Structures are given as structure tokens and as C-alpha cells.
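For this view, one protein chain was removed and the others were kept in their places.
So, subunit A:
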Amino acid sequence: MTDTYRVRRGDGAESRNAVHFTFEGKSYQGLAGDTLASALIANGVHLVGRSFKYHRPRGFVSAGSEEPNALVGVGATQSRYTPNLLATQVEIYEGLVAESQNRWPSLETDAGFLNEYFSAFLPAGFYYKTFMWPRMAWKKLYEPVIRRMAGLGRAPAEPDADRYTQVFAHCDVLIVGAGPAGLAAALEASNSDATVILCDEQAEMGGSLLSDRSASIDGMQAADWARAALDELRKRPNVKLMSRTTAFGWYPHNFVGLNERVTDHLANPAANQPRERLWQVRAKEVVLAAGAIERPLVFTDNDRPGIMLADAARTYVNRYGVVPGKQVVVFTACDSAYRAALDLKAAGAKIQVIVDLRKSASGHWVDKARAEGIKVRSDSIVRGTSGRLRVKSAQISNAQGGDAETVACDLILMSAGFTPSVHLFSQSRGKLSYSEELRAYVPGESVERERSVGACKGLFALDSVIESGAKGGRDAAAKAGFPPRGERSYTVSARSVGADAFIGSVMADHQAEKRAWVDFQNDVTAKDVRLATREGFRSIEHVKRYTTTGMATDQGKLSNMNALGVVSKQIDVAVPKVGLTTFRPPYTPTTFGSFAGQSRGDLFDPVRKTSIHPWAEAQGAQFEDVGVWKRAWYFPQVGEDMHAAVARECKATRESVGIFDASTLGKIEIVGKDAAEFMNRMYTNAWTKLEPGRLRYGVMLREDGFIMDDGVVGRMATDRFHVTTTTGGAARVLSMMEDYLQTEWPDLEVWLTSTTEQWSVIALQGPNARRVLEPLVEGIDLSADAMPHMSVRQGRICGVPTRLFRVSFTGELGFEVNVPAGYGRAVWEAIFAAGKSYGITPYGTETMHVLRAEKGYIIVGQETDGTVTPDDAGLGWAVGKAKRDFVGKRSLSRPALVREDRKQLVGLLTTDPKAVLEEGAQIVLDPTHPIPVPMIGHVTSAYWSATLNRSIALALVRGGRSRMGEELSIPMPDGVIKAKVVDSILFDPKGERLNA
């Protein structure tokens, strides 16, 4: 196709290179510098999408990031496909492939258009009202159908092939927006030693200056002045210019998120370029120069392809050199549309009529239009339009009603004035105030270190825009500590278009209004909004949620003020009283890739591995996640499932010797003159009398009296403790210890050091453990007399220094060999080799769990849940009764914590020894009790015990210790399981094995 809508601009447009692309499978030609929108318009294409709900044909409304309709999917392959991009922002390159969305079977003939014929039955709140019943049908029937019908783009079917990076940056002054105000601010702020970042969402900086053919600054045409200013800024070493960079979000303390699109506009990006960069900028001062967005007028059938914002058409003509239509009707409530009409006329379009909503249109622009022979109708409205895939005509009448005149056209321009872009200001928690004159909200009081300048502050005349930008730039640099070296002056020659504005529906008598769109993207009409108010919604926050107006991906950039206008008029309440919906980041949709950055695949989540991990991996161990640690779960041999492997590992450990990697245990070295006193205060146990060389099982409470952590503690010297914590609790415990040490007891002379990573811990458990270790150890007598249970010795193993613990979490004779982590694997392999003749068997966390459950040893986080006291867990013996104080002590005597019927830890033996209970299952007295059945406890641990050849369980049961022998019921989906309450120690209750 040829680009018959291209106009020569005399500024070198004809020398721009031809670029070929496809849209909807058809090939087109555009020019370098075109957006997909301007290139399609050059080819006469306006139909680009189907609306969200009614599948109405839709075309371009705007020329920028506020576009509600022209959502496209871009990408030739699924791994580089991006849905929901705006055709008004997508830059074309050779070979670009784009398609429309939300249409089937094709854009021209879309089956979903049937919704249009049922539109009377699809009012606001339709989904809430209709799909209430039957409940099951929502998930199976309604939702899938509605999702298919009402939709945006499809997610790509393959993982994203691109790379995304994230950058932190600091600057003295960040300027958002490189239009006239932003450029002036940058020129002034950078005339100092301040570091300045100037960012703009568009490919080319200059903003509205690029579309202005009539204004001049410093004797230059507006666009030339912008380019000269940018050249000057580029030369300054303290300035960083960032185009294609959207400031999408404001976060506290002048932290602004920028999304830089690096390669999307390139046909052949270099392999080392990321697709996008997420900039996290901390700015001392911010200048917001975000501009303003033109508002549509709300009139019947204002959504047909070929109905567009007036200033957008001016941008297409003046900046891109394409004319969006040749027979134009202009409908306006302000002067700026006259300026657009004159520019279109200059480009060869015929302006049929300018329909002005204002009672009597007058002034410079109106006179100029009339002088050029354009017909102007005051106090008039467009009351309807025709044309299915492209607008064909406009029906025009007096504003108060009366006969309508039909005027043929292929383009209707509309303008209700401009809405300042206060999004970032509002996100920064600045207070907005309503301007009756502008019919819009403008920045009021600031909270953060920022100032708004130019159109986003509600200033629209070019001279005042530049003046406010310059002032804001100087102010920002000075407040950042860098007073500018001088002021420059600007000679601006531009005719103001005033600030007239309108919000709401144009129809005086809205009974005569048919469907007039307020929100194009979510298909919400003025009628829908009125319906919401009739049904009792008065706050705009409620109207928004009920009608979904302003809730589409454009977040109501075009629609919010018009929706407010409709509500305000309908319920006769002033706009500021109706309220304003909250502006939230991101300003425009931002890719997930940008936020994820490098955090994908292996880098998604950190993984901690012990030094013995590769050995376990080579043995074919299965691993489980414990916190961020990978722990060997069990070691299956050929043909074994988990059940068989665990049974074998348990048996080997009980009968001979097992070896277990306990390196993930948290470890804290507590050192200092007051170390024992600190331990006394932090743990329930008494530590003063524990001799060096001895171990003690320690319990730590929170101040509310509940168990927080536990672990074995070794006293290495009078002023030194080797503390172990649970694997998952290490950081929490150290943090709590630091808290008390730093904030409550700064007088104590104690130092805390995490040593989790410094020690590898090899547990050797079983009747033959001593025999395996003895030949490897130097300088330590391992005999039962010299080194009883719960003692610690220092010496060497395999020539490596060790802290050797005699300790058991299995109930067997056991040792835990602590060696410097770098030697962990070598020592492990030496012990394993030495144990071969005893059939040494590596075991994982599952076997560890079974063995300790047989002995009734608790695991914090499994038997406890943050509401379990030491007494509940059967650990009353570990609480130092004579101690004056320790963290949590006072809480243990609170009334609720001393009740007789608290849940207590007991063992459970099922009547059927083969039935293994489910962890978390609820326990009841009488399963036939009518619902709700009172629950008296729950199962905390349940396993098959190969040692006892039956199932075992631990449980927390109300008054459990006084229920010994009682039969309880555990109702499960396939029947009730009966179990008997027994002591929690199910194996070797006298502890003869571990003392061997």
C-alpha cells in the first residue's frame, strides 16, 4: 500500500528512510521515526482494535502514552512477543510484526461484536448481578467464557528470551519530562555543579515543542529550539539525558523508578544489550515537568475509528507528517482545537465545521479560523456519529437540542481542554487541589522535595510554561546545594490558547444521549456511570469499582475527569466533594521482566549448600528445602522408594552406625566476661554452674513465654559458649540476642558472632559410633567415663582441629564432629571410609525426624507453633526455677499459661498399627458429635517406625498428660482413626543406649 496520507513538511521528512513492517499479516511501509500509529495512519488505517466488552471497532484516540484503544501485540516469535503495547508508542523498524488483540476471527469481522447487540443487557455491574448463581457455574462456565470474550492480549507462549538489568543511580536534580518546561529546568539546573538527569518517555525529547508549528523561542521555531537546547545539554558533563525512559513510580524519600527501553526500537540490537533497564534513582530534588493530557468530549458514539483528540491530530501532522483525515469535523470546548484545525488545514485537510460547545466562541483563534474560511458553530454539539469501521458523518445540533444537521467526514477531532499529569506528584503524597477554571486537579502542597512546573502544574501558555520550568530548575539546583551561576532569559513568541475546559457529558438533556463513552478501554458509558449513582454509589472510589471506569491499563488518563463530571452533575455535588481516585504506580504498564531483572532461573532465589552437599549429590541423595538450605532428605538405593530408604537408614543407625550432615544448624559464638550472665538472661536454663567441657540443651523463649528456639550449647571456656540453633531460626535468634544486648543490657561485656558458615557438623550416631571415630581422633579420650553424654572436647580429627560434641538427637550413642567448613568434606569422607567395616550408612533429614520422634524429641516449628510453652512441650525440666529473671519468665505465670487444660505434648499409638496419621490432623473426643465437633488437639508428627514396626505419632492434646491410656479419635475423609494416648518417649525410655 502507498502512504497516501503523508504530507510533505519541508523539513526533510522526504529524506527519512522507508521502513517495512506488517500489521495483521499485511505489509505496510512507513518512514524512519514513525510510531506504529503514525505509520498506519499514513496508510489510511484507523481500525486497530476491538473494545474490551462490546468488541466495538476502535481506532487511535491519541498520539502518546495515554492511548486507550490502540493496544497491539508485537514480536515475530513467541519468546520476543509482548502483548498490550501502545501503537502510539511502538517505534517501527524494518521487519516489525504487530497484530491487534481481542478479536476473532479477524479485526474486520469479529464475532464478539454480537455483545454489541446485547449491550442493553450488559450495563454497569452486569457481572455482579447476573453471574451470581449457581455458584459452581462461575468457575466452570462464566469465568472462562468471559475471560475469552473480554480481554487484553495473550501472554506469550514461551519464556522471555531477552535480558533485563537494574541500575541504581543518584543525582542532585531529576527532571521528569523533556518538554518546554523540562528543557528550561534542565538548562537552568545544570548551569551549576549539580548532577542532573533529564528523562522522557518518548523516543525524541522536546514534548509539545515538536508538534508546534506556530510558536518560536529565542527567534527559533519551537522544535529547532528544543533540538538546540538538547545539543547544549548534551555538551554539559553534569547532565544525563535519558529518552525512551518512563518515570513510572514515585516511592518515599525521592526514590523514583525509571524504565528505560533500550532495544525495542531496533531491528538488530547488539547481543550484549539488555531489552530494558530499571533505574532506581535517588534524587536530592525532583522537577516534575510531566505535561498535560487532552480530554475527550463525551457524546453519543464518540468511540468510532477516526474520532481523535485534536492535539493528537496536530502531533500527527506537524511532527510525523501524516494527516489523520481529509474531511474533518472539529468538536471543541476550548481554543486549542482551533490551532489543530488550522494546522490540519495547512496540511491540506478540509475542515468541514468547527462545532464549539461554548455559548459564544470568540477571540484570536476563532477569528483566525473564520478568516481562513472555516465555518464555526457556537453553542453547538456533535450529538451523534455514523460509520461502522470508520466514522462517516457527524450529526450536529444546537447545544440545547433541536434539529440535527448531518455533515460527512472521515475524522472528528475533539477537545475538552487539558488535564495536568499529576500522577507522580500524587504518588509522592502531595495534596491536590481542584481548579474550577481548568476543571482539573492541580498540585497543591508538596510532601517530598519536588516541585511541579509547566503544564502538569496547570500552566498552558508557552511563555509561562518556560518561565516556571526555568524557575523550578534553578530552585531545585539551589536546594540541592548548587546555586546556578546565573539566569538566562527566554524570548517566547506564541499565541496562548487559553485554558477553557469542560468535563462530563455534553448533552444538556441526557435522555437524548445514547451511548457516550467515558472510558474507552473498559467500555464504560456515561449511562453506566449514572446508573451507578442511581444505585446508591456516591463516592468516586465506589463508582469506579462498580462501573470499572478508570480501572483499565490506562488508569483513566482520559476518563477520570469526565467520570467525575458525570457523577458531579448527576448527584449535584461539587467535583472536589465527589472525590478523586488514587494514583498508583506504574504510570504506564511496565514489563514484569523489568521488575524481575536478573532474578530469574538460578538467580531467582539464593541457595545455601553445605560443603558436604556435592558428596550427597554424588550418592544420589534426594534433597529438601529448609529455609534457603538444601538438605539431604534421604539416600535411596536402586529400586528404593522413600519409605524403604528411610526404613533401611533407621535400622542401620539403631543397629550399627549412621552418618548425617548437620552443618546447617545455626551456630553462634558467645564470648566475653559476662557471657554466662547473658546466657542466663536469654535462655530458660541455668548456665552459671555448667562447667567448661560440658553441653546443655537450651530453650529460648520470646518475651511472651512461648518457645522460640532450642539447641545444644557447649561451654568451651568460662567466658565462651558454642551455641547451636535450629536451621531456620539462626538469623532470628542472633537478631533477638543482639536486640537485648544492644538495647536492654548494653552494660554487659559480651560479643555475638554468627559461626554457622564456619563449621561443618558431621553427626555420627549408633552403637558403633565410638569405634568408628576412635582411630581418627588425636588428643581426646572418647571412652564413656572420660567423655560422658553431653560433653565437648577439643582436639584433632584426621589432623584437623575439632570441637567434638558427644550428643544425640537419635537416642543412640552419638557424636557431632565440628570441623572448619573447608575440611568438612575431607573429614566426612575419612569417617565414611573408616566406617565401611561397620556398614556405615548415610541418612537424611527424614530418618533424623523419625529417630528423634521415637525418642519424643521436639522440633521447634513442628511440635511448636508460637503458642507452646516449655511445660506444654514437656520441657518444664529445662526451666531454671530458681532464676530471678530470663526472657519470657514473667509470662509463664500469666493465667492463660498455667491453665490445666492447655495442649500438652503426648505420644499417640494408633489402634491399627499400620495406620499412619497425618500431620496437622485434628483430634476429637467424640467423632459422632454434631458439627462443629469440639477439637481437643492436633497431630504434630507422624511416621512409620521401622524400629518399633508400627506407626507412631506425637500430638498436642488438651490436658494430654492426664489422659494417658485414653482412646481418642482422629476423623479423616475416609474414616475415623482411633489412637491411644501414651508417653511421648516411645523408644528406650530410660536412655540406656545414649549413655552407653
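In this section, a residue touches a chain if its C-beta (ideal position, glycine included) is under 8 Å from a C-beta of that chain, and two chains touch if they have at least 3 such contacts; residues count from 1.
Keep in mind that, in the parts below, contacts and distances are computed from a predicted model.
Novice: Can you pick, from "Secreted protein", "Type-4 uracil-DNA glycosylase", "Sarcosine oxidase subunit delta" or "Branched-chain amino acid ABC transporter permease", the UniProt protein name of the chain not displayed?
Specialist: "Sarcosine oxidase subunit delta"
Novice: Among A:G219, A:P237, A:P895 or A:P930, which one touches the chain that has been omitted from the display?
Specialist: Of these options, the touching residue for the absent chain is A:P895.
Novice: Among A:L266, A:V447, A:A717 or A:V976, choose the residue that contacts the chain missing from this document, as touch is defined above.
Specialist: Missing-chain contact among the listed residues: A:V447.
Novice: Touching the hidden chain in the complete assembly: which of A:S79, A:Q742, A:S783 or A:S837 does that?
Specialist: Among A:S79, A:Q742, A:S783 or A:S837, only A:Q742 touches the chain that is not shown.
Novice: To test your reading of the contact rule: which positions on subunit A touch the chain that is missing from view?
Specialist: Against the missing chain, subunit A presents residues 251-255, 280, 282, 429, 447, 703-704, 735, 738-740, 742-744, 746, 884-885, 889-891, 894-895.
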